[in-house]
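Omission of a single protein chain aside, the complex is shown with its protein chains in their original locations.
In this document, chain identifiers A, B and C correspond to the written order of the chains, with residue numbering beginning at 1 in each.
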């Protein structure tokens, strides 16, 4: 079987300009911050980013915005990265704001092959604009559509050489959802382990979902 | 805080005749088989059962059917319990057949507060009958509605005294989904542990979802 | 006692033993300090944990943070999970209480707290799910801002949800939205009904059992 371990440089070289990227993490905690730094080093541009937030200007994927590599962002929160708001107001970056729970379900729906989900969140607010509503037993729901992307960039605590992943505590967040919804999935991991060292019940992302593994350990 | 540990007898005594029950397990593997036996001993009747399958006549919830305690079953498979088919044909039991993946998503939707999900599974087959369809970008999906129940009966490998649960291997199956979708959740567990003995990342069902814990250890 | 402490202490009285509670950033975070003795409350952080507590100095870790990215700790019996389960707890009706800050609350009890068009567009984060899904929504906020009432006839700002919140706790009053309108239930220590009314932008119904907040200085 093909070895999934790949260099940071080679992994990011797979990503073309204009690609759509699901990026794990929450305020860059549990974010694939090595992969993000390498995106900047290689100067990838016109990216579409789907992520919980745009972090801070100096941390994790926040830097992608500051470096003006992002064309569009789909996210629940941009409040701690002034650059995102500034570029949005200037028309330099398109921002689609999505309630956080809806964002999680939309990415999950993309990953598990659902055509959409019905959520009560956002009904009657400006989030409803342009969306279909469905009424069920007198309650109105928004029809929210799945999100998929060309790549998912995730950050793991452990990876075995098949690509099974574990995440630690609140660093888990969006990572396992995104690992299902990327056409190509690249995982950076602190520890790379031999196959069989992660018990089956501890695996949070099964190996078959992961295409490439990058080590973040110092070499 | 209220101690969630309760005797098998008291736990089942909470369940009235006519109740709807989500019952974990897959061919009764990982099923709450002690709770099921106690349902039979206490002679609960007119039950509505939501479960992956009706097991075999002599094993797990299959016995509920044989004992004629079930009015309706919502399930994906009845093939290994001839009693279910027999009672269905005789009109003694109502059977709603649901594709297995759809059943999982409907229960999950009930537990996570979605109004429904759109699935391609079943489109153009007899499963479509009586259901709304939604077309998205030229693809047709079935609108499948959430499932909730009065009680969820689940089986865990470990429970701590707050009610955090772990499941082992393929005994996990529907249990964590059902633990979100029951108005009252009763878990039977092989090992009852002090609080703090299950690491946060190993917890599969957070304590706040569980109402009562029953030990299955021999006394 | 400053105003924020007063609000946090009053809100904390609403938390019951065994409750699952999510506190918004800012003022609501203070509530955790004042949970009445003998009540065990499970605090959720929506980035993926139930059972969070303040950080252990010297033992902070980058894998264990709150929704703002600040270090926390996990109490015994904590559970961690992904974002879909975290919001499943919220949207699915498993969250007993959420405490959120507010920009405006209207006479129907509807909250606006996530954007000021043209000025501040941080995004809604988890707020819309929290207000839509929590069993009880408590708004904790200053009664007025720069002299302008924050409790108003109609919200000028975009709503967070059309769902009516359950309680509004301010530095001046405790107000309960009902079918009949906003009911003034309690006044802050030393605050008169007239002061509350003068700082409120819409009609309030005075509760027959109006009382002073059960908070001792």
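Everything below uses one rule, namely that a residue touches a chain if its C-beta (ideal position, glycine included) is under 8 Å from a C-beta of that chain, and two chains touch if they have at least 3 such contacts.
Quick caveat: nothing in here was measured; it's all calculated off a predicted structure.
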Chain not shown, its touching partners among those shown: A, B
Identified contact with the non-displayed chain, of A:21, A:61 or A:114: A:114
Of A:38, A:53, A:160 or A:188, the residue in touch with the unshown chain: A:160
Contacts of chain B with the absent chain, listed as residue ranges: 26-30, 52-53, 56, 75-80, 85, 88, 97, 99-105, 108, 119-127, 157, 168-177, 204
Residues of chain A in contact with the chain not shown: 1-2, 108, 110-114, 160, 162, 164, 180, 195-196, 200-201, 203, 206-209
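Just so we're on the same page, only the chains that are shown with their structure count from here on.
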Inter-centroid spacing, chain C versus chain A (mean Cα positions, whole Å): 29
Euclidean distance of C-alpha centroids - chain B vs chain C, Å: 35
Intercentroid distance (Cα basis), chain B paired with chain A, Å: 32
Touching two or more other chains - residue numbers and ranges from chain B: 112-114, 200-201
Two or more partner chains touched - positions in chain C: 49, 74, 80-81, 84, 87, 90-91, 133
